[in-house]
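What you see is the complex with one protein chain gone and the rest in place.
The block that comes next holds chain A.
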Amino acid sequence: MKFRAKIIDVGCLNHFTRVVNTISKLTKTCILRLTPNNLYFVLSGKVASGGVGMWCELSQANFFDEYQLEGVAPDANEICLEVTPENLSRALRTSQNAKCVKIKLTKKHCPCLTLVAELPTLSSVSRVVTHDIPVDVIPRRLWHDFKEPRMPDFDVSIYLPPLKTMKNVVDRMKNLSNFLVMEANLNGEMNLKIETDLVSVTTHFKDLGNPPWGDDGSQGRSRSRDPEVMAHTRVDIRKLQQFLMGQQVNPSKAMCNIVHKRIIHLILLHEDVSLQYFIPAVA
């Protein structure tokens, strides 16, 4: 198993840092999958993560100037690690102005992702900062847990309102209730609702637009759907709040698929990063 990669462009470094920061706000630990073409930050949606699933895909060519990978076996050319994104985030923070950042898989007292940053100084000699970030290597027999999630057979797909507005509203709603209902229809309307003994609050978003998914199977259920009828799912409000808190960059596309009473599937697309987040329904 071998992994060496290098970032020399400051824009790429900042972008990569922002992505890792976002991931670190979403979860304490996650899986990092390294393949020849892509990096993936993954949460499998099991009970351990509160049922929340995450799939963040980065195209390595858009970030790294050099990228060398030798996976666990010739027919399985990838490496799967369990990481604490906050550690990677912290290391990247100290490398902000680096001329060059190298990331490699090493073995110190345990397996590590070692980050080596060459920082500029006034003299001709660079200052080198090294971070050893402990990781766990995930054995191949467990890889099936971290495959790309299937697009759920959703009832409604809709573009999200401005994330900042959503975040403000959800933050306030969290003061009033632990659970929130998200509902949307094919007329571009979305409502966020909470209800308690004392108060009910509903925020109405209109004219959001619905993504034009192609004539593939995933749109099967929604094809003959009455555009007025809402699909809704009740979720733990903190999970939605956590997703919204983490967003540092405005995505080029933000949308949401709702499977009635089952799951909310949020998709954010940036130029070279895609993030999917799955929040399960609560009773």
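Here are a few things to note about the model shown:
As a working rule, contacts are C-beta pairs under 8 Å (C-beta built on N, C-alpha and C of every residue); 3 or more make two chains touch, one makes a residue touch a chain; residues count from 1.
We take it that contacts and distances are computed from a predicted model.
Name of the non-displayed chain as stated in its UniProt record, restricted to "Cytochrome c oxidase assembly protein COX19", "Cell cycle checkpoint protein RAD1", "Anaphase-promoting complex subunit 10" or "BHLH domain-containing protein": "Cell cycle checkpoint protein RAD1". Residue A:V169 is the one among A:V52, A:I79, A:V169 or A:V235 that touches the chain missing from this view.
The missing chain, though absent from the display, is touched by one residue of A:T130, A:N178 or A:S200; that residue is A:S200. On the side of chain A, touch with the chain left out of the figure occurs at residues 161, 164-165, 168-169, 171-173, 175-176, 191, 197-206.
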